[in-house]
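Here the complex is missing one protein chain, while the rest keep their positions.
The chains carry the letters A, B and C, assigned in the order they are written, with residues numbered from 1 in each.
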Amino acid sequence: MNIGFIGLGNMGVGMARNLLRAGHSLTVYNRTRSRAESLVSEGARVAATPGEAARGEVVITMLADDAALEGVVFGEGGILATLVPGAIHISMSTVSVAIARRLAEAHAAKRQAFVSAPVLGRPEAAAAAKLIILAAGAEQDLARCKPLLDAMGQQTFVVAADAPAANVVKLCCNFLIASIIETLGESFALARKSGVPAQKLLEVLAGTPMTAPLVKTYGTIIAEENYSPAGFALRLGLKDVRLMLAASESAEAPLPIASLLRDHFLTALARGYGDLDWAAIAKVAAENAGLTPRS
Amino acid sequence: MNIGFIGLGNMGVGMARNLLRAGHSLTVYNRTRSRAESLVSEGARVAATPGEAARGEVVITMLADDAALEGVVFGEGGILATLVPGAIHISMSTVSVAIARRLAEAHAAKRQAFVSAPVLGRPEAAAAAKLIILAAGAEQDLARCKPLLDAMGQQTFVVAADAPAANVVKLCCNFLIASIIETLGESFALARKSGVPAQKLLEVLAGTPMTAPLVKTYGTIIAEENYSPAGFALRLGLKDVRLMLAASESAEAPLPIASLLRDHFLTALARGYGDLDWAAIAKVAAENAGLTPRS
Amino acid sequence: MNIGFIGLGNMGVGMARNLLRAGHSLTVYNRTRSRAESLVSEGARVAATPGEAARGEVVITMLADDAALEGVVFGEGGILATLVPGAIHISMSTVSVAIARRLAEAHAAKRQAFVSAPVLGRPEAAAAAKLIILAAGAEQDLARCKPLLDAMGQQTFVVAADAPAANVVKLCCNFLIASIIETLGESFALARKSGVPAQKLLEVLAGTPMTAPLVKTYGTIIAEENYSPAGFALRLGLKDVRLMLAASESAEAPLPIASLLRDHFLTALARGYGDLDWAAIAKVAAENAGLTPRS
Partner (left out) sequence: MNIGFIGLGNMGVGMARNLLRAGHSLTVYNRTRSRAESLVSEGARVAATPGEAARGEVVITMLADDAALEGVVFGEGGILATLVPGAIHISMSTVSVAIARRLAEAHAAKRQAFVSAPVLGRPEAAAAAKLIILAAGAEQDLARCKPLLDAMGQQTFVVAADAPAANVVKLCCNFLIASIIETLGESFALARKSGVPAQKLLEVLAGTPMTAPLVKTYGTIIAEENYSPAGFALRLGLKDVRLMLAASESAEAPLPIASLLRDHFLTALARGYGDLDWAAIAKVAAENAGLTPRS
């Protein structure tokens, strides 16, 4: 298929590469052009503007936040102005429910198709085509996207026909992870102050049938106080909590756990932990218990 | 082995039965005597007092709370007065860190051994000898208990030599579960108010590699609003949160998630949900979003 | 003085009238023109656009929120394009710290003066020229505004030379009030459930030297469950909490009390209390304690 790909960050570069490997014809755009050029040797063409990458059957966006997405879609020479009727925009970034709603409406008005397909997984999963994809959109559009999604992920959940629903579900996933991290952080602080070895608590929490790989992943990071390099940076974690809170306001559904997370993320930022892994909110829990880092 | 077993509630009766099946000689005591007598046909003898059940090599307690445990140990004709030096008291109830500490000291003063071994699992797991056991105590005492623990559980984690450490870890496990339930409750409320089908959110949360059986268990209960009969009653959940907060105070380690849980459990009790499954704190999240139960 | 006044809501109309009474020449603008015309018989001229009201020495804005203020300042035919160098824009709305910063910079770039002067007080205080004004701006600009501020308020606090500082202080004032309301709501719920008459608790809280008129005002509303008509509508209260949270994010200073308020305001909205007095968050506290309204 003739595809455009916009946004070649840590996630996007792996995803684009997997599309090339699957034999698709790819035009890529990135604000910092050098990152786009790195894919030329693998067969990609480089576009000078977002619109130039939106001349095929499908354009995929994988960007940092609402503002970046808004720019490439609504800006001059952007996707909205270029994409032909019937072609599809697949938005795979973690962005707000509100912008997904706005995109769905804007594309519909121009008879362009829109699929919202945010992903679960870290950069290694993107590189290995192991992402979990949460897709929402019209049935026939999802069917057309399927080979592309299959080339980038290990599993696609079809969430709903209403595109923004995928964004709600994506935010709920990250909310669950963040809440588990916070709970682990508080638990490890209590354990340390009660004289229980962190490794022992980890062994139990990560070793029982009730737990999940993510309890093991984050429990290990916290027990070992090993927050750098970041798998997912703390300041991005705060962004997701903010999106969750924005969704909460629109829906008039309070989220006290998210509020609490927000405040702990802010403390973490204020203390200079913004570039550590987001599991470093456990440092806040530890410091609130009067603990100092093990060196 | 010659064993006493005190406390034949929903959990205790299954545990005692598994010890009988493993060929141990059992003397049982329960405040309501009729529950003890139900085991006579399976070979148990019935004791008239807690002390009478504490004349063997080991006495196991599986009671509702600190007060009940305090009564059978320190009361007149209780375990402390009867247990012979060298014999072991295995406390398997979910009780406070403070009382575990107090028991460890009281037994040591009388040269009796003390093992703290709280369990993870519901009544069905107790009946099926599938409990997860978190044990702490002196190495030689744990070695002596091993065949008994193996008869009751599928796996035993040795937590520490210091007995109360097992109680800290047990409380952390329940804390993680309760926190996940609360997070799920908030997420499902948001999803419903955002027009996302609960079943779809459940499918994703329970279907990705990051999740655990417990996300599936509780997500299903919440998505189906199926809170009765209770697997674990909400008022018992509050008890555990209270124990966690008590541990937090002793350790001077704040637990904001537990504080938030406490307040939501209290609202649930005030609204008459005390006998529902503890997943019914999700009803509080739903009601706080202005939702009414699906009938 | 030759003054423009933009925004004739419940607050603005009283403020404009007091300027007319003090002998100033007033050109008024309101989106709904009829509200502007009501002041013609008192000597005001009506402008057709915001810019038309910004041709004098001073233009005052008193608008509902950031978006409205942004529109009249930056929109086509707006204040920024019209105000002559040296003339002053006095922004008296309760708006975000961020927009105050943006206005300060935009006006400076055009050599226009900018004073931020949000107010404390309800519509009756605006009508009676009894507002408390929190003013920030360059010393000479504040001096020029003084006769106008004196015509509208009973007292002006000069906060700082940096205009947005006045907005921070204003938000802190409302934050204190909202936090006292929430605390009163929780206290009255506890008292009722403990069998203590609400009137008795009110008598003590409002009768000791430590308390303030506001404890009496809001305590009375809550004790009597008298939330309508609203002195200050609950949905506006949420707006202010949002502004406070936005300031908190920019400053990287967590505000857990504000987070908690946000969630309770959302529950109140979700339950249909948006048009009641903001003291109605006490209804949420009461309902969370399982209480039903006294009819």
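To be clear about the criterion, a contact is a pair of C-beta atoms (placed from the backbone, for glycine too) under 8 Å apart; a residue touches a chain by one contact, two chains touch by 3 or more.
Bear in mind that the values here come from a model prediction, so they are computed numbers and not experimental data.
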Per the touch definition above, residue among C:Val46, C:Ile99, C:Ala191 or C:Ile222 touching the missing chain: C:Ala191
Candidates C:Met152, C:Leu201, C:Leu269 or C:Ala282 - the one touching the absent chain: C:Leu201
Touching residues (missing chain, whole complex) on subunit A: 193, 263, 266-267, 269-272, 288-291
Footprint left on subunit B by the chain that the document does not show: 242, 248-249, 252-256, 259-260, 262-264, 266-267, 269-270
Contacts of subunit C with the absent chain, listed as residue ranges: 97, 120, 132, 134, 155, 157, 159-160, 162, 164-165, 168-169, 172-173, 175-177, 179-180, 182-184, 186-187, 189-191, 193-197, 200-201, 203-205, 207-215, 244, 247-248, 250-258, 260, 288-290
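Keep this in mind: only the chains that are shown with their structure count from here on.
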Chain centre separation in whole Å, for subunit B relative to subunit A (CA means): 37
Computed distance of Cα centres, subunit C from subunit B, in Å: 52
Residues of subunit B engaged with two or more neighbouring chains: 193, 288-290
